[in-house]
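Here it is: the structure, laid out below.
Shown here: the complex without one of its protein chains, the others still in place.
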Amino acid sequence: MNMAVRTPDPKKLIKGATGDWEIIIGLEVHAQVSSNAKLFSGASAVFGAEPNMHVSLVDAAMPGMLPVINEECVAQAIRTGLGLKAEINLYSVFDRKNYFYPDLPQGYQISQYKQPIVGEGKVLLDMPEGVVEIGIERLHLEQDAGKSIHDQHPTMSFVDLNRSGVALMEIVSKPDLRSSEEVKAYLAKLRTILRYLGTCDGNMEEGSMRADINVSVRKPGDPLGTRCEIKNVNSMRFAAQAVEFEARRQIGIIEDGGKIDQETRLYDPGKGETRSMRSKEEAHDYRYFPDPDLLPLELDPAWVEGLKANLPELPDEKKARFVADYGITPYDAMVLTLERASADYYELVAKKRDGKAVANFMINELFGRLNKDGKGIEASPVTPDQLGAIVDLIGDGTISGKIAKDLFEIVYTEGGDPKKLVEERGLKQVTDTGAIEKAVDEVIAANPDKAEQAKAKPTLSGWFVGQVMKATGGKANPQAVNDLVKAKLGIE
Amino acid sequence: MSVDTATVRRVARLARIKVTDDEAERMTNELNSILGFVEQLDEVDISGVEPMTSVVSVKMRRRQDVVTDGEDAEGVTANAPVSEDNFFLVPKVVE
Partner (left out) sequence: MTDLTSLTLAEARDALKAKSFTAVELTDAYLAAMEKARVLNAYVTETPDKARDMARASDARIAAGKAGALEGLPLGIKDLYATKGVHTQACSHILDGFEPTYESTVSANLWADGAVMLGKLNMDEFAMGSSNETSHYGSVVNPWRRNGSDVNLVPGGSSGGSAAAVAARLCLGATATDTGGSIRQPAAFTGTTGIKPTYGRCSRWGLVAFASSLDQAGPIARDVRDTAILLKSMASVDPKDTTSVDLPVPDYEAAIGKSVKGFKIGIPKEYRLDGMPAEIDALWQKGIDILREAGAEIVDISLPHTKYALPAYYIVAPAEASSNLARYDGVRYGLRVPGSDIIDMYENTRAAGFGAEVKRRILIGTYVLSAGYYDAYYLRAQKVRTLIKRDFETVYAAGVDAILTPATPSAAFGIGEKADADPVEMYLNDVFTVTVNMAGLPGLAVPAGLSAEGLPLGLQLIGRPFDEETLFTLGSTIEKAVGTFTPKQWW
């Protein structure tokens, strides 16, 4: 373990009664593989079906059933490994992890234990203080379990095996994270990468991504403390809250002279606290051994190369290219590349246009509006063509920035061709100096006192500009108004 | 290596098989007899030998990502000792 890799950042330390504490965090993320069928059976992997409908005889562990691996799930794991800049192991092995649980029909989970399909890699986080590199320990393929429902009956649990056998990627980070912000950023970045690759939909509400969070604390420079594992956290916010609570709980215990027990804990979002899962504490002995029903998974290097060649551009690369090609800031580039669909949208609009103007308009207007409606970019009522047309209208001076906002709102709610809308609704910017001059004269004539004052206090000219804009319904060219007001008032 | 009755009880618990005191004692003797028998493997020089992973040398075949199975909840639960609405029912699990 690379416990000494990062120098403690004073800003991230937690103040305790006995001094500063450093939080050490590692994550195991279970990401559901996007596939039609399950990892070892031909049943559907799609979420949400009537009980036990997406279940084959293999998933129900009927006597004599055998697993046959789904090639696409293997390909997805490899794509993900490549996206994490990780080494792909051309030889990997499926083991059985043996334990009894009603939602585990075989009595074992098929998982990769000693020889996973993907080895070490990394994830880069864009933190306010700069880029932070988080090491990936490994990624392995395994089966999901079924679901037990406990609230349907006073004495019985109901078991539904629809999830049983769905392919999961378990992505294990190194203990490189140091704060709840980094945990959030890591989960967000991982989700972005998976969604770019199309290997996991990243839908945390439906359980497509779940995190087990290992937390320990230490005084900076000390060896690693005893860790607790917080199981199955299914939102980024809860993950951050759980880390905060757990770190403070551990610090409290140690500062009171206690000792941390290595244990499995559960985060209760209602109470905002973690608690021990005593029921899971019975001594585990998983008796891992290679699954004798499955031969080792041997990959053809050419096949892996083919997958690599067809990999989409990933967020880090895309971000760097946006900065270079469109001259936008790294921050804007990061925001635009969070979702592949946003990045694609941006590029459609930004090609042959002013990249900065497009980025500004997208981030401030489009994203803001979509956010308000809780919509994703895929559901945007404004198409890239429409947005591009609006930006063009600003660029060639046809409309002002303020009118652009109104026009955007019209296009967003009513649709239509922005160019035509400008014509039809008379939104065109007035550049005719005669008309503007007339308006300026009228405002000055109506406010002689203020005009007099402005000569001594030139900043008052702004008030006149505002009045003229109001009088022209915002359609006057603000620069022209500004120049004329100053000239008429005799300010410099 | 040999096992004691406590070990046999622990292993039986892992294997989810209830054993009586008599059984535990009898099984301790039987297991020790078998473990004594397999002990002769210790005399084999296994240095540098790879463990067998598959007895036939073939490449593992893979299935295509096509849904070919399922949609038969009734068949899946047909043999269940206790079921309701196509769920399997078990004594309540406390988490």
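The first chain written gets the first letter, and so on, giving A and B; residue counts start at 1 in each chain.
By definition in this document, a residue touches a chain if its C-beta (ideal position, glycine included) is under 8 Å from a C-beta of that chain, and two chains touch if they have at least 3 such contacts.
Note that the structure is predicted; figures quoted are calculated from it, not measured.
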Given A:G26, A:P67, A:P175 or A:G388, the one touching the chain that is not displayed: A:P67
Residues belonging to chain A that touch the chain removed from view: 57, 60-69, 96, 98, 100, 102, 105-108, 157, 159, 285, 287-289, 292-295
Touching residues (missing chain, whole complex) on chain B: 1, 3, 7-8, 11-19, 27, 30-31, 33-35, 37-42, 44, 46, 49-56, 58, 60-61, 63, 72, 75-82, 88, 90-94
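As a convention for this text, only the chains that are shown with their structure count from here on.
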Inter-chain centre distance, chain A versus chain B - centres from mean C-alpha coordinates, in Å: 41
Interface residues, chain B side, partner chain A - complex: 14, 16, 53-54, 58-73, 76-77, 82, 84-95
Touch list for chain A against partner chain B, complex: 35-37, 41-44, 50-60, 68-74, 93, 100-102, 148-150, 152-161, 277, 279-280, 285, 287, 290, 294-298
